[in-house]
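Only one protein chain is missing; all other protein chains are in place.
Naming follows writing order (A and B), and every chain is counted from residue 1.
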Amino acid sequence: MNRFVWPLIAVAGLLVFLVMGLRHGDPRALPSPFIGEPAPVFELPTLMNPEVNIGTNTFAGDYALVNVWATWCVMCRAEHPFLLELAARKAIPIYGINWRDSRLEAMRWLDELGDPYLASAYDEDGRVGIDWGVYGAPETFLVDPEGTVIYKHLGPLDPVIWQREFVARMSGGGQAK
Amino acid sequence: MKRLIVLVVTTLLVSTAFAIDKGKKFDDPEMQARYERLISEVRCLQCQNQSIKDSNVSLAADLRREIARMIDEGQTDEEIADFLVVRYGEFALYRPRTTGKTLVLWLAPFLLVLFGGFALVRVLRHRMSLPIDDDVAKEGQSE
Partner (left out) sequence: MIPEIGQFALILALSLAICQTVLPLVGAQRGDTAMMGVARTAATGQFLFVAVAFGCLTYAFVTDDFSVLYVANHSQLSLPNLYKVSAVWGAHEGSLLLWIFLLAGWTVAVARFSSGLPDAFAARVIGVLGFLSIGFLLFALLTSNPFDRLVPAAVDGGDLNPLLQDPGLAFHPPLLYIGYVGFSVAFAFAIAAMISGDLDQRWAKWTRPWTTVAWLFLTLGIALGSWWAYYELGWGGWWFWDAVENASFMPWLIGTALIHSLAVTEKRGLFKSWTLLLAITAFSLSLLGTFLVRSGIIVSVHAFATDPTRGFFILSFLAIVVLGALVLYAWRAPSLDSDAGFSPLSRETFLLLNNVLLVVATTVVLIGTLSPLVVEMATGDKISIGPPWFNVAFLVPMIPLVILLGMGMHTAWRTQNAGSWARLLRIPAIIAILLGVVIPLLVYGRVSILLVVGCAAAVWIVVSSLIQPVRSLLREKGTAGITRSALGMCVAHLGMGLFVLGATVVSAFGVESDQALQPGQSIEVAGYDFRMVGLSNVQGPNFSAIEAEIEISNDGEFVATIRPQKRQYLVQKSPMTEAGIRAGLDKDLFVALGDQLGNNTWSVRVQYKPLIRFIWLGALIMALGGLIAISDRRYRVNVRKKAVIETGEAEATA
């Protein structure tokens, strides 16, 4: 094979690679490093009652959704009705982390729109958000009964994603209906 | 697409909402220099390819604050990098760390130059052996 064929081979290889790259999906999506790992430990005062704390051990023992939200986040508002629905039919315990928000605003928000959370942690300075690798709101984590993070979804939750990504990962189908 | 909207909107909203002190000052110039270098090498994960030094969004400010805190506590660069990688993955660092995989990356330029060098020597040997004819003898001062 003469050496002049090498550029052709190299470029053909590059092209195949680029095709694969195109089909690969969203380059912005950042997989969570915690998938398959224990949920990052934290303890924070709750939103409603600063005297009471919640943390990682609060949701141990059962599947749980940990939903990162804030009043300044438009998409959080968009997913809120679905979270309320999930809470109403007791599909899964939902905990919130109120991220970089004003306590007053957040309480008012939940008051007005409804509160799907068993409790919301109040992460004022974002430190816990960083510990969970949060980089945008809303983010929703699925934690198993042993406290391992099974899945993270960036963006608003909807029935399709719930079914496809969350329910499918809960052995025994969780309590989805 | 949705993700894009989410990120863009939250970025836009957040960047104006929070007043955060940029550029933590350390009295010690060495610590300050270290701080500035580190923050220029960490990616702002809410942004489209910017370092947390150059970005105005809240996450960038939060990360700057954390890094400043860690420098204050006396953590090493390695430990600070670990902190970020545990939470956000290697993606957060603009300087790929020298692990087995990325070692190739860091060696690549040198390997390429070496390879080029070998190829060059071969060509030169060949050309040296050919007649250097003297027709059209221009002295080559003009290109």
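By our rule, a residue touches a chain if its C-beta (ideal position, glycine included) is under 8 Å from a C-beta of that chain, and two chains touch if they have at least 3 such contacts.
Predicted model, so just to flag it, every value in this text is computed and none were measured.
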| item | value |
| --- | --- |
| Where the missing chain touches chain A, by residue | 2, 4-5, 7-8, 11-12, 15, 17-24, 26-28, 30-31 |
| Chain B, residues in touch with the chain not shown (by the definition above) | 12, 15-16, 18-23, 25, 36, 40-41, 43, 47-51, 53-54, 56, 89-96, 101-102, 105-106, 108-110, 112-113, 116-117, 119-120, 123-124, 127-134, 136, 138-143 |
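Operating definition for what follows: only the chains that are shown with their structure count from here on.
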| item | value |
| --- | --- |
| In the complex, chain A residues that touch chain B | 26, 28-31, 33, 40, 72-75, 100, 125-127, 129-133, 135-138, 154-156 |
| Residue numbers on chain B that touch chain A, as the complex places them | 2-7, 9-11, 13-14, 17-18, 45-46, 48, 58-59, 62-63, 65-66, 85-89, 91 |
